[in-house]
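Below: the structure, in structure tokens.
Right, chain A next:
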Amino acid sequence: MSAQAAAETGKNKDIDTDKALLDVVGDQYLTFRLADEDYGIDILRVQEIRGWDEVTRLPNAPEFVRGVVNIRGTIVPVYDLRLKFSMPFREYTKNTVVIVIRTETPKGNKSVGVVVDAVADVLHGHLIDITQSPDFGRETMTEAISGLATFEGNMVVLLDVDKLVKDDSDDVDEDEEGNQE
Partner candidate 1 sequence: MSIDMAQFHQVFFEESFEGLDIMESGLLGMQPGEADSEEINAIFRAAHSIKGGAGTFGFMDISAFTHIMETLLDEMRDGRRDVTSDAIDVLLKSVDILRHMMTATQDGDEIDTDVVKSQQTELERILASDASGTANDAGNGEGAGDNESAPAETPDTSGSSDEIVGWKIVFNPHDTILRSGNDPYRIIRELSELGETEVICDTDQLPDLKDFDVENYHLSWEIRLNAAVEQQAINDIFDWVEDDCDMAIIPIAGASTGASTGTGSPASAVPADSSQSQSADAATAESKPAAETEPAPTSAPAPATAAKQAAKPAAKSGGAKGGGGSIRVDTAKIDSLINMVGELVITQSMLGMLGEDFDMSRVEKLNEGLSQLERHTRELQESVMQIRMLPISFTFSRFPRLVHDLSSKMGKKIELEMIGEETEVDKTVIEKIGDPLVHLVRNSLDHGIEMPEDRVAAGKPETGKIQLIASHKGGNIVIEIRDDGRGLNRDKILSKAIEKGVISDAGNLSDKQIYELIFEAGFSTADQVSDVSGRGVGMDVVRRNINELGGGIEIESTQGQGSAIIIRLPLTLAILDGQSIKVGDETYIVPLVSIVESIQCKPEMLNMVAGKGETFKLREAYLPIIRMHEVFGVENPQSTNITEGLLVVVEGDGQRCGLFVDELLGQHQVVIKSLETNYKKVDGTSGATILGDGSVALILDIPDLMRLARRHQPIQFLKSA
Partner candidate 2 sequence: MATILAVDDSASMRQMVSFTLKGAGYDVVEAVDGVDALNKAKQQSVNLVITDVNMPNMDGITLIGELRKLPSYKFTPLLMLTTESAPEKKQAGKAAGATGWIVKPFNPDQLLATVKKVIG
């Protein structure tokens, strides 16, 4: 099964399980900006939105892992999505936003904060057209894309949050950690 096929099955399953909820609440996406592009994630996965705050650095972590913060007593990693998607780094400002999302992994739910340029809007599913995602060129991102949507003429890239953090939060077998760097 190719990575892409896996991404799709994952997505479909999500839609199925969330269907009941969506019928009531409506299919909603939180959109945010990243280097002049709009991205959307399933709003049901958003735990909270915070301003950028100092993080505690993690030694020898990939550059996009900015560090960890304390969110209500649990330690949550913070990823810079620009760096994750190999976009140029932008200095954090007062408007820089961290979206804390809940991801589902085989090892249970994990929370992760993602740094984005700004939060844009909430999109209602019935107002947008979702299409299959084309190959995007940026490898790291492609796998995480679950579809494309157009809303009032603008394109919104819909992301699958589970894929977004897949490689980074899974435990690597202890003996192989050294290869991680």
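Keep in mind how these were chosen: all candidates are chains of the complex that A comes from, given by their letters.
Here is the rule we use: a residue touches a chain if its C-beta (ideal position, glycine included) is under 8 Å from a C-beta of that chain, and two chains touch if they have at least 3 such contacts; residues count from 1.
Keep in mind it's a predicted model, so treat the numbers as computed, not measured.
This complex pairs chain A in touch with one listed candidate out of 1 or 2: 1.
For chain A in complex with candidate 1, the residues that touch the partner chain are 54-61, 65, 67-70, 72-77, 110-112, 168-172, 174, 177-178.
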